[in-house]
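Encoded as structure tokens, here's the structure I'll be asking about.
Chains shown are a subset, placed as in the full complex.
As written, the chain order gives the labels A and B, with residue 1 at the start of each chain.
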């Protein structure tokens, strides 16, 4: 088989707008186990939407965008259902920005011999294939963007805005950028934070940039990320967090409550908190730690919290679809927190 | 109950030097399932030790240091069994540096009511307690270190060297620093990378620093981290990776093979690779992805790779203990990669 035989069937993103799951999720309220948890998670997410004061943080960890969940996120952005995003680099750069450049993910086989794939320069994510040559183009594009910027420290958020601008200014991406998280957030002023920004395709581009620009260079300041997102908490007392997977994004967004306190602001814990994950708590790692545990740290209020133990491709479209078809988002305002961050009078 | 009643029984770090597990692990070779995997992982780790050309990378994710595994890591450092470390911030700052400052972790109860803990300012990690007031001192110490530095971008590695230096220069930590990863790495020239450095206690200190030093300030450049660790790969063609948990450290250390290629160096894949984890591959996330999958990306050679599906507190002491009691490390040299990074003639 040749390379093109492996890269044939494209991943398509599910469109939650088409499926009104509300009656089914409502019925799950009176079942048990994860169906009931899914119902409660969906209800809490809907409460976040109805609470006009609530700034909603979405965290993304795991290979979500390559798995067909990009549309779910983009619909949330378009409809003001999410006000800030914290993500791993893979979702934002290797997968979303990659698709915005016109590339695609392909349906693959988890039992395929990896030596064959290696030979053909096809990268595998469980049951999904990526054309490695295209991924190198993505890396290089990041390098080009870095080369074009003023040589100074940036937060990942600031750099990702530049990525959105790049898409906006290059008409060749007109079709492919439309359903991009990076692009839509750029348009809607929604901040995206990637606290481990070099840990992805962006890292390759930036390494290339710094290697070739010794001395004066673009750098990515992760402390600045943390300061910026903390400022959001300071300006939006009421917050809700919707976490897909765990990892750095989960920890980062929970920590901002404490960070605000460290800066001597008196902010409440996150009022709403839900997490979709398959990780379990018994190895003591953060990814599977319960939201009750987080409350001991003063990060999350326990009145409206729910863990949903399910793989995200199944649970996320249902949970977000529930809130979407409830329509509560319609009364929400564009928060444009990117604008707030660049203009407000906050010290620091 | 008062706070002191909860913070009574300290976590003690296991001392692998005392338990010769070699015969038992050898017997596991002829069993099945994870016992056999543990044996093969231990044998591969021992091969890394015997291979004098091999630079060994250790990655740490999950709450390992608070769980009693600090001694295992420190023994590896002291005996040249590991040449570079990539970790989450929690392990290095909140837990190791925290203990180096003289604080301790306490045995707790996973079923304890978290509202009670919150009231007493006790933070819980599954079955372990932390005095939150002491954690604030740790945050502040990081802030003080930042305040004392020249205002410029640092890699996390460079900043962590400053943390080691701080411990070295303050004799009040003489006793508590001795078994610290940060301190021993400082002494032995072993680089520590924390690619999401603001995502931990360090973040609180740095936010405080930046908030109070607008304009000119210390920043943490995660791209620089990636460049530095890539340089290590360029200088040490033969590499082995020993991963505890997944997350950013796993991805980061695997990616350096590709990064070196992006810089047009022809480097081999990681020759040896083992991971201890409970994550599974079926949600497609990186943490549980197989090392065979990594080989499709050109990151890991599949000749000597092994996944060990076990919680780390049980498997890690046995696996490292095996290599320790085999004694192969005795012929290894101090690599002092920190020195190499600051002196070698590499462009960039």
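Keep this in mind: a residue touches a chain if its C-beta (ideal position, glycine included) is under 8 Å from a C-beta of that chain, and two chains touch if they have at least 3 such contacts.
Because the structure is predicted, anything quoted here is derived from the model rather than measured.
*Asks:* If you can see 2 copies, how many does the complete assembly in this structure contain?
*Replies:* Copies in the complete complex: 4.
Just so it is clear, only the chains that are shown with their structure count from here on.
*Asks:* Could you state the distance in Å from the CA-based centre of chain A to that of chain B?
*Replies:* 26
*Asks:* Residues of chain A touching chain B in their complex?
*Replies:* Where chain A meets chain B, its residues are 61-63, 66-67, 88, 90, 110, 114-115, 117-118, 122-128, 132, 136, 139, 153, 195-200, 203-204, 206-212, 214, 218-227, 230, 245, 247-248, 251-252, 255, 258-259, 262-263, 278-287, 289, 292-293, 295-298, 302, 311-312, 347-348.
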